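Complex shown without one protein chain; remaining protein chains in place.
We just call them A, B and C in the order they show up, numbering each chain from 1.
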Amino acid sequence: MDLVFLAELTVNGALTGLLYSLFAIGLVLIYKSSSVPNLAQGALTMLGAYVVLAFSHNMGLPLWVAIPLAVVIMFFVGIGIEKVALRRLAGRPVIMILMMTMGIDIFLRGTTLAIWGGSSRSVDLGVSYEPLFVGDMLLSRIHIVGASVALALFVAFFLFFRSRLGIRLRAISDDYMASWSVGISVERGVGLSWGLASIVAVATGVIWGEIQGVDQSLSILLLKGLTVAVLGGLDSIIGAIVAGIILGILESVGSFYLDEIVGGGSRDLIVAAVLILTVMIRPHGLFGRHDIERV
Amino acid sequence: MKTKTYVKRLAAAAVMGLTSLSAANAAEDTIKFGMCYDLSKSYTFVTPQITQAAQDLATLTNMKGGIGGHEIEIIVQDHGNEPQRGIECYEKLKREGVFVFDMLSTPVSIAVLPRIMKDKNILIQSLVGRGDAADGSVFSQIFPVGPTYWGQAANDIAYIKEQSGGDMKGVKVGFAYLDYPFGQEPIEILKTLAEKEGFELLLYPVPLPGSDQASVWTKVRRDKPDYVVAWLLAGGHVVAAKEMKRNGFPISNYISVNWLNEVDIANIGAEAAIGLKRGTNVAGGQDLPIIQEILADVYGAGKGAGPVEKINDVYYNTGLAIYSAAFEAARLAVEQNGFPVTPDSMKAGYESIVDFDANGLFAPITVTADDHGGGGKTRIEMWDGKTWVPQQDWTAAYTDVIWDVVKESSSKFTVE
Amino acid sequence: MFYGLSGVRHNSYVSDSKLFPVPADRNAVVFFLLLGLAAPYLVSSLYLNSYILPWLIWTAAVLGLNLVTGWAGQLHLGYAAVMAVGAYSAVHAAKFGIPWEFALLIGGLASSVIGSLFAFAALRTKGLYLALTTLAMQFVMDWVLTHSPTIAGGSHASLQSPTFALLGQDITSDAGLYYVAFGWCVLVTIFMLNLRRTGLGRALVAVREKDFAAAILGVNSFYYKLVAFAASSFIAGVSGAILVATFYFLAAPEQFAVNVSIQVLAMVIVGGLGSILGSYLGAALILLMPGVVNQLFSLGANLLGLDLGIETLAHIPNAAYGALIVIFLMVEPLGLGKLYANVRDYLMVWPFDQLKK
Partner (left out) sequence: MAQPKTTATDQILSLNSIEVLYESVLLAIKGVSIEVPRGGMVALLGSNGAGKSTTLKAISGLLKAERGKVSRGEIRFDGKLIGNILPQDRVAMGICHVIEGRRVFEHMTPDENLEAAAPMSMSRQKVNSEKARIYEYFPRLAERKASQSGYLSGGEQQMLAIGRALMTQPRLLMLDEPSLGLAPFLVAEIFGIIQRINKEDGLSVLLVEQNALAALEIVSHGYLIENGRVVMHDSAEALKANSDIQEFYLGGGEGKNFHDIKHYSRRKRWLS
């Protein structure tokens, strides 16, 4: 294998990885504010894409109208989920919170498919699929677009978390009680983070929907997203970005070699291995706080 | 409409619990087909069309007087691709007088197999499940009418051989497959053929659910295979088409498994898909006598089982193919042994199907006690931007090789 | 009123720590045991073999998961994988000619060994991290199954199970298979009931509540976690093997995939963490719900004259399954077992309910 090829695998892996980061940012936002691991993020992603399609395909609106509309709707869906389901569980054992988000995941998926049916649809963002060569390396335009969105979101959130509202959200993630004591509405803050995560879900859903079509399989991104989030540290957005790149490269380059040995399909294995090893060796991930729960 | 209201009536009755059993047992003047389908999980890209086709065909047949004067009932239930629920569905319908079952899900078909064999009922297993079930001497109760994946893969190779001028030395064939039993199944036969014909076989596993193919096509671009045979499903083809474009692999050298339909074409883009090839078991398009009849008589009378747009889908044709063969078997059963139809007479009916093609819907099949596949002919069709154009006649290549594999595999199955 | 406590006096610790100190409970248990024994003569074969038999086996499995999750407090999202280990080992052993009694034992032990690997994860992590680790382990297991034809049974990934036999007698009748499931479920239940009264059971609860504190009191939390995982995995393995031997008749990877793990955990939660009765109720609810919901909806649609598409109808049970979990966690996080306990507590003192808080 020559170097150009290795470089191409690496770059394309990193770009794909950034698309995982996109997903993981949604997880991080919620975990950061409320320490809830949101297993329903996959279903939210899928729902986000379906809502965009409902506006663009079913109602015939152009995408640049459909996406903002979906963003607004999903923002309130996210807030609603937090308010109805999660708020009551504050302070309950993590098993119940996990099960709750799993229940929400199953519910959202069932409802989405009951409304729109299971056959795959496509989002057309108008990104060209003509080959794009950089030197001898072939890059994917849509992946570049997606990676740019991920990085743009990262910058946006970086700035947001330095704004006054963002600082208040960070305060909530630091200390509930202290936040309450200085008049920060923790409920509203956590709700806001769910709303933001749902907006991220729309972005993720549209980009992944363009790449692989909109159907049930969008929710399967969850395992990769979780792995990226855990590797990055669960409460760190920069962590999600870096971990996404790492996982993407590991997957792309690693599976190239491993597939030969194990006879294919080693990508899932790599993801599972990264998840297990991270938890075993460094549960707080690359950028997570050290005080994260462990034995 | 008969079949549909029946579904609902049945559901209503079942709520009442035990009472439904005796009630359903009384209605023995019909011929029942039980479709325990996955309508909610992995097979949703195909099951709605197939159930619709089966119901429409039943309606049409009933409008024409049914089979030997007896109406057909189609009972549809969801099992969500879960073996557990598939078995529940089987056991329940069994007691309601159903003995012809169709599971359309590999895991569930596999799960009910032992029960079907033990109860001596009939399992329609076209297009899914185990390929070796074509061996009627072992799988006496299973009817995978139509080609197996093995036969289809072999025919793809035969087509490539034909295109390469009869000599496959130096030809590279890539095989992109979903990395689980569905996609892995043809590997054995492809390896055997590669040895026999001297072409180079390159394997490209695609992890489930098939949406992540970036590295596969990067490899394809470097390996430069002449053809890529693809055992993917639904969205997988759409991703592949995009990747092909990106990697400069001509879509006309892409030969898909039969699971690629008009929805996928629309998702790829009708223009972008021009030249794409598909191995198929049934004739595509609506230009078929049986579909015209359904459109006129069933949908014309407002009795369609679903939206009329869904008819324009090769999976609808596939459903028609499965059930026209099944109804033909039932017709023969009534003709030979009279009413009521029993599992034995149904089996005999199936095994006496000769040269049946449902007016050009698929290649003529002849089912025998040993060959439950019925010939296993497929053909390659090409998308020309508007419709599917057949590239060859119905063929069944390398039948000896396939039967070797079938026999070898079926010999491992023992009926307990 | 049913649970009249008057006249119930215990003169010794032995009698006080009896399994069922309240006579009404004892009577109910005897009643249900007799009902279980007589089931083949009372219930149609459809219900016996398609509903009750899998329900009993799943209940046994749920009890096993409850041991590790409900009692020892360790999250486990890879339970189905552990069941798969037992099922595949047992079937392979039986194919090899080993009598089923030993094959089941082998299945259980194999599961114990693999299941204990999960315990090592539990040594390092807990809560969310343990859940994620076990989930990843489930994926690894799924991968191994779909990529090892020798284990999974050829290119079709289906492994036929030899006819089930005990003491040299082939068991093929509906009633016979039912009794196997019934026997196993009763056995596991008795084990769990007794565990509650032993030091081991109390130690597990201590580990769940606060493993640091337990350690200070001299409870070796790692040892007990290991024991909990091993015992629960044994139950999982045998349950998996019995499920294949008496219900599926062949093993396939889909029977033990990740969604099954989630389903078993849902049974535990809906039934109630740590509740034995809840395990029965949770398994029943989750197993029966899809069919019932589907029928209710099509009935309702029929009555209202709505024309729900067949696809819509098929997805509704899933939505309802998710909603059920959500609603339970919102309304009664301790599950069906707790709901029953509330009623029982109320009736215990009825009509003298001044003890109510």
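Note that a contact is a pair of C-beta atoms (placed from the backbone, for glycine too) under 8 Å apart; a residue touches a chain by one contact, two chains touch by 3 or more.
Everything numeric here is computed off the predicted structure, so don't read it as measured data.
For the omitted chain, the shown partners it touches in the full complex are A. For the options A:58, A:128, A:148 or A:185, the residue in contact with the chain missing from this view is A:185.
Within the set A:176, A:208 or A:256, the residue that contacts the chain not displayed is A:176. What chain A contributes to its contact with the hidden chain is residues 91, 164-165, 167-168, 170-171, 173-185, 289.
We adopt the following convention: only the chains that are shown with their structure count from here on.
Chains touching both chain A and chain B: C. Note on chain placement: the centre of chain B and the centre of chain C lie 37 Å apart, centres being C-alpha means. Shown for chain C are the residues in touch with two or more other chains, namely 146-147, 309, 311, 315, 317-318. The multi-chain contact residues of chain B, meaning those touching 2 or more other chains, are 40, 44, 48, 179-180.
The touching residues of chain B, when paired with chain C in their complex, are 7-8, 11-12, 14-15, 18, 21, 39-40, 44, 48, 51-52, 76-78, 80-85, 87-88, 91-92, 95, 106-107, 110-111, 113-115, 130-132, 179-181, 184-185, 187-188, 306, 409, 412-414, 416.
Those residues of chain A whose C-beta lies close enough to touch chain C in the complex are 37, 84-85, 88-89, 92-96, 98-100, 102-111, 113-115, 117-118, 223, 226-227, 230, 262-265, 268-269, 271-273, 275-276, 279-280, 283, 293-295.
Contact residues of chain C toward chain A in the complex are 69, 73, 75, 121, 123-129, 131-133, 135-137, 139-140, 143, 146-147, 211, 262, 265-266, 269, 273, 309, 311-312, 315-326, 329-330, 333.
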